[in-house]
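So the structure is just underneath, and the comments pick up after that.
A single protein chain has been omitted; all remaining protein chains appear in their positions.
Moving on, here comes chain A:
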Amino acid sequence: MAQWQEVQSLANTYLEQVHQLYAGSALPMAVRQSLAAWIESQNWRQAAEPLCSQARMLFHSLLVVLGERLGSLGSDREDFMLKHNLRKAHRDLQAEFEEKPETFANLVANLLQEERRILRLGQAGEQEGSAPAPSPAPESGREQQIQQRLGDFHRALQEAERAFRHLEDLQDAFDFCFKVHYRPDGERNSDPEYIQELKSLQDKLQNLHRQRQEVLALMQQLLRRSETLQELLQQELGGWRARQQRQCLGGPGDTNLRPLETWFTELGQGLFQLRQLLRALGELRQKVTYARDPLVTETPLLEQRLQEQLTHLLRSAFVVEQQPSTPNAAKRPLVLRTAGKFSTRARLLVRLHDRNHRMEARIHIDRDPPNIRGFRRFNILTSSSKTLLAGDSPQEGLICDFQYLTLKEQKDSRAGKGKGGGGEGPLVVTEELHLITFTLAYAYCGLELELEATTLPFVIISNNNQFSSAWASILWFNMLSSDPKAQQFFSSPPPAPWPRLAEVLSWQFQSVAERGLSRDNLLMLAKKLLGSKPSLDSTVAWPKFSKDSGSGFSFWAWLDGILGLLQEHLKQLWKKGLILGFVSHKQKEKLLKCKRSGTFLLRFSETVLGGVTFTWVEHPETGPPIFHAVEPYTASELVSLALPDIIRDYHMSMEEKNPENPLKFLYPNIARDEAFGPFYSQRMEGNLSDSQKYLNRRLIRVSSRPPNRRQTEEELVVATQDLQMLQLQPRGQGTQQPGGLPLPQPLGTLQVTPGNLGTPQGVTMSPGILQVTPGNVGTPQMMPTSPGTLQVTPGNVGTPQGVTRTPGTLQVTPGNVGTPQGVTMTPGTLQPRGLGMLQPQPQSLEPPQVASGVPNFQGTLQVAPGAVGTVQVLPGGLRGDSGTLLGTVAVSSGTLPAEQGTLPAELRDLELLPGGRDMQELLQSLQELEPGLEAAGLMPDVVPTLEESFQLSPGSAALLDQHDPFLPQPEDSVLPIVPSLFTDFPPLHIDPSDFQ
């Protein structure tokens, strides 16, 4: 960098100093300015040494250069003064220093030195001035330091090269004189002239000796500089390794290698240059040497030291840039699967190589296998060697990229596995750590080295279900191991200090859902793991973390289940902080106790793997607050209905009250829709052309409260959440839901079994399966069902029906007129009301198609009446005209019908059926309803009339639009319960072909 240019750009105060410096100087500033580059490139200090012939040479060179400059100046006006000044300077200098060029050299050397001092001051001043404003990050300070040192190193190297050239000149001069003048024998003392010559030879040798010492000292200084520099670089590299390890665990950190690569390359370049210089120095020694020649003793020492340093630099510069990872599990590297493809990459940070020499990199797996019984051995199937690629552009660097590698277990490698007698058993697969070692035969400028880089240990699994626990091992290792190659780590895994573990766990959440764990979350986890409040030196043992704790799953499996759930379904909610998450039972009550009724919070279930649930509080008029929690939702449920929608549509049916959504405020105090609004799925709106044929339909969640047990446990409150799994497929008709809720593929299977005469039907179901079993005449039906199953069992005339149910089972049991129906209901049993999805079965008299062919209409409640005169409930889809909604009837048994919104408003005048009322009463009320319903149900073309009485409008989509019954609206809450049983309706035939 041109010093004079830098000087000129200094701040005024410092420029003033420069002016003062040159004010009284024998070297005019004009000369300094005109010959700036030339002056700076000479070694004036060297020339200033006594007995140095260089001073004179330099002085005369200066005059010559000055003359040339004068000649090159044009005759312009601007140049006129300059020309004059330079000419004057030329004269003055020649007059003053002709006889004492050493003084002149000293003068210039001092001037340059003083300039540098002012420059330093000025630059430091600038930095200080600018420092307070944008305070640079500590790292950038470190970077700056390295940059600066690199600059110093290269400057010092140039200086050493200059000094070396000077030494060469001196030696050549001496050598020449020596050969010309020195006469080893003979007339030694006789000739005074010879004595004179000898003396001057002696002086020259003295001079040479001194210069050799100087050069050596400079080399030593260079080595020292480079050592400090390398120490700094190693620290940076260590920092990078730590960051890479952290990043593997999902932690934050910048793992860009670019700056390190630049620094390493620059230092490497410098060291190779120095090596060249040292060799040249050795050659000088070959030509001239003498007793106590410093080159003889010092150069080998320096060479060794340099060689060692260069080796050290290169060895540490070979790094694994990308740890082994499979392509799809980008966020969890270091877990590989046999037969699965993976890739890994190493890089040589010193970007120096010989274009003509191909360097080959190889990889080995478990080159030094640990002495563990049953340790599996693997082969790398794909090619294990590769030429180190330089890349076409210099930016790419020297990398060896191994892609599409696969591992295959050696046949006999498990010989010892499982045979473990006494003592330590072999490690389980997920605790077995493997290493891949890269080797590179490096050669450059005659230096040959075998470089090595080793990956972090990884786990090889053969089945995806080992993935979670394999990752736990990776976490544990990288969190705690001080030796990155300790394959025996899990022979005695150390416990993890809680603060460290907490940080790593938080990273998991951070990397999966972009939000870490809060202090409260961690506190709960700590209590769960440690059983008490954590202190700074609490530790967690490995088995405690990863091994089955007796509850069926380990802590980690539980946590990983939640991570999976978050990643798949709850990412946005978690990111926004809407899920409180880790709150214990006790804690949640404490939190909710003092909140108003309807405040709820979302937390992860502690008993269900990967489950999320909500708990809300209710303050009865008297007594302590009541907490309700819903049975946890897991991925299998959330896959079809997103949690925000569940929350939006969740309803609680309560005796003597209308079902309503109890979730009003998200803890601490955010209105539900405000919090979850952005996440609700789009409503079906407008677009009449598509949707008018169908009523809108949504799936909602309902719980009913068991009357006896008000303090509901989350498991006890049962929602019919599985109903949404149902998708009734009208035969071959391709019913589509028009817009509305995007219903994913049903997980549960719909089972529609139209019974035949005399066929008893006993079906047990798994949750989420709708079973529709039309009863047969005279056949009693016993249907044990699991919770959440909809069971529709139309009874027959005179057939007593004994249905046992588990709580929460929806049962639709249409009876017949005048037929007492012995239905035993457990308290809290749920009401039909599968959000319009309930599909009951008509009698067996009906053709099976009817049963199965009931289209699933949005918003349509389909009720199958029980009796002979088969009820047809089923409006809607008939060729899609007017009367979309037909006699919608909810079958109500003891409790409230769950869904209010579905019912047409007119049904209001129906008598409200209080829960638990006698069946007779119920039937009676139905009778009252009859006429209207009849009309509605049977005559689609009389819709206008119907509308009057029923307000059942054909274009119910429009109705829904204006007044969406699914929106929790105050009016809706007073909707009456609709009696469920139709009687005496003539059967309505629905032909599948009627559907579009």
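What we mean here is this: contacts are C-beta pairs under 8 Å (C-beta built on N, C-alpha and C of every residue); 3 or more make two chains touch, one makes a residue touch a chain; residues count from 1.
One rule holds for everything that comes next: contacts and distances are computed from a predicted model.
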Per UniProt record, name of the chain withheld from view ["Elongator subunit elp6", "Trafficking protein particle complex subunit", "Ubiquitin carboxyl-terminal hydrolase" or "SEC24 homolog B, COPII coat complex component"]: "Ubiquitin carboxyl-terminal hydrolase"
Identified contact with the non-displayed chain, of A:Gly125, A:Pro294, A:Pro369 or A:Gly598: A:Pro294
Options A:Thr13, A:Gln144 or A:Gln221, residue touching the unrepresented chain: A:Gln221
Touch with the omitted chain, as defined above, among A:Ser61, A:Gln113, A:Asn256 or A:Gln410: A:Gln113
Of A:Leu232, A:Ile380 or A:Leu609, the residue in touch with the unshown chain: A:Leu232
Chain not shown, touching residues in chain A: 45, 110, 113-114, 116-117, 145, 152, 155-156, 158-159, 210, 213-214, 217-218, 220-221, 224-225, 227-228, 231-232, 292, 294, 297-298, 301, 304-305, 308-309, 312
